[in-house]
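So, chain A:
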Amino acid sequence: MDPSRKRKVRLVVALTAAVLLATALIYTSFSASTEASKPSEIKPGRSYELTGKVVNGSIRHDGDDLRFRVRDRDGTTSVPVSYTGVVPDPFRDGREVIVSGELEHGTFVAERDSLVTKCPSKFTKDEQSS
Partner candidate 1 sequence: MEYVLALVVLALLVAAVLSVPLRRRGQEEHLEETRLAELRAAKEAKYREIRDAELDHQMGKLSRDDWRAVDRDLRNEAIDILRELDRLEGKVPQGGMDR
Partner candidate 2 sequence: MAGVGSACLFIALLTALYAIAASVYGARSGRREWVTSGRRAIYCVAGLCVIAFGVLESAFLRSDFSFALVAEGSSIETPTFYKVTALWATQDGSLLLWVTLLSLFSTTVLFLTRRSLRDIAPWATAVLGGVAAFFLLLMIGWENPFDTLATPPADGVGLNPLLRHPAMMIHPPMLYTGYVGFSVPFAFAIGALVARRPGADWIRATRRFALIAWTFLGTGIMLGALWSYTELGWGGYWAWDPVENASLMPWLVGTAFLHSIMVQEKRGMLKVWNVSLICATFTLALLGTFLVRSGILDSIHAFGASTIGVQFLVFIGLVVALSAGLIISRLPLLRSEAKLDSLLSREAFFLLNNLVLVGLCLVIMWGTFFPLISEALTGTKASVGPPWFDRLVTPLALVLVLLTGIGPVLAWRRFTPAALWRVLAVPIAATGAALVLLLAFTDAADSWTSLLMFCLVAFVLTVVSQELWRGTAARRTMTGESWPRALGRLTGRNRRRYGGYLVHAGIAVLFLGVAASSAFVDQRDVRLRPGDSFEVNGYQVTYREPTAKLGGDSGGTGAPISFGAVLDVRKDGKHFVLRPSRNYYSTADPSLGTISRLFEGEATSEVDVRWGLTRNFWMAIRPDIGSLDKPIREADAKFANASGDVQALIVAALAERYRRDPPPAAFRAISSPFVVWIWIGGGIVVLGALVAAWPSPEARLRRVRSLYSARLGQELSRA
């Protein structure tokens, strides 16, 4: 094979690989993603990533379950959450949280270990994970 043909072949191979990768990325990410939503936006029937603030005084331990309410960051709509799994260290009243799950009979049933609590203060670095 002469050099220019070799180069064309390599180019085609590289482009094909790139296109394949791009397709894999786009297809898998859009199908596997969860939508980030506020309590006022969620509807039953599909999974969401619920974001909002923990309502003060709403935290209860019910056996293995943790129950609390999440409200819109800038509103009053709140939804009760039922969660099992690891509870991040910064979790407490008023903190911003992200939890994945589905709305079932009015209660947001969370996926195990999906609770993430955001750092509380402006200048302290914080890391916590689910």
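Keep in mind that, in the parts below, contacts are C-beta pairs under 8 Å (C-beta built on N, C-alpha and C of every residue); 3 or more make two chains touch, one makes a residue touch a chain; residues count from 1.
The candidates were selected such that all candidates are chains of the complex that A comes from, given by their letters.
Source: prediction; values computed, not measured.
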All of 1 or 2 sit in the complex with chain A; the one touching it is 2
The answer for chain A against candidate 2 in the complex is residues 3, 14, 17, 21, 24-25, 28-30, 32-37, 49, 51, 61, 63-64, 84-90, 92, 98, 100, 113, 116-119, 121-130
